[in-house]
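One protein chain omitted, others in place.
== chain A ==
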Amino acid sequence: MRFDDLLHPTPQGLYCPPGDFFIDPVAPVPRALVTHGHADHARAGHGAVMATAQTLDIMAIRYGKDFTGTRQLAEGPVEVNGVRVTFGPAGHVLGSAQIGLEHRGMRITVSGDYCRHPNPACAPWEPLPCDVFVTEATFALPVFRHPAPEGEVDRLLTSLAAFPDRTHMIGAYALGKAQRVIALIRAAGWDRPIYIHGALEALCRYHVEQGVDLGDLRPATGKDLTRADYAGQIVIAPPSAFNSPWVRRFADPLIGFASGWMQIRNRAKARGVELPLVISDHVDWPDLTRTVEELAPEEVWITHGREDALLRWCEMTQRVGRPLRLVGYEDEVPE
């Protein structure tokens, strides 16, 4: 039996023939194992979904209760048609998991998206020993060295002190990034209300229910608040909201964006961002290469992102690297 017989890419996504299931499929399939709730990994319309309790909850929040035919909670190692399946924490977003497969002495870990830097909104990454490590390569270029997120949030607070009349509006994606940014702002000592766009409400509420402390959150749509009330306040919103007339209600808005992409100046400029905050939920280059070194798998399989650079690194360090060229994933994920 070869690794390929346990897992291989298909047009619908990664498929495990002996277990007869897909992992993070991009099209509806009879049986899906889902690493986490981000849209390019978790889609509606499968026959059955197995995921962590939090990922199942998040999928229900995003897609409605009927997002799948049946659902199965991933708890501890389980056998699926003779394949031993383990969900281990990925440190990426609330509920995120890596999926380990074990069959006839062969082990493959599909890491989904993962992050090695501590995140108050989810359990930290843990190694799942494997022969094949399946990884994404979103930030797989040596130019990506994410700074400590605490320092980035300090820059936000410094800017608030320098421009006390301006509403600081920080773009952050609704699942994970928004809550992480809020938690970081709280950890930095900001105890005033933080205003959130309506698109973030359900997922923020869910984080709070799950025990993530986000402090005093208020809707950024309050009819009783005037422009002046928003001066010097923090508003968190999905980045797309900044293109809408909604922004005009705030006082001289200063637009920020929390994303790993903000490390590249031109990305920030192209988005009209005045305050780029380099805060990422993915591994940067040092953490990605360190992870591969620590796991020391026989092969590294790359799902999407900067695969050329990671393949080159594998070649330089005498590792077997293989691009899966999965379709349906964004080349540059919203992050």
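Brief remarks on what is shown
The definition used in the following text is that a residue touches a chain if its C-beta (ideal position, glycine included) is under 8 Å from a C-beta of that chain, and two chains touch if they have at least 3 such contacts; residues count from 1.
As a convention for this text, contacts and distances are computed from a predicted model.
One subunit of the complex is not drawn; among "DNA ligase (ATP)", "Ferredoxin reductase", "succinate dehydrogenase" or "ABC transporter related protein", its UniProt record names it "DNA ligase (ATP)".
Set against the missing chain, the residues A:183, A:268 or A:300 yield one that touches it, A:268. Residues 141-145, 243, 261, 263-270, 272-276, 306, 308-309, 312-313, 316, 331-332 of chain A touch the missing chain (whole complex, contact as defined above).
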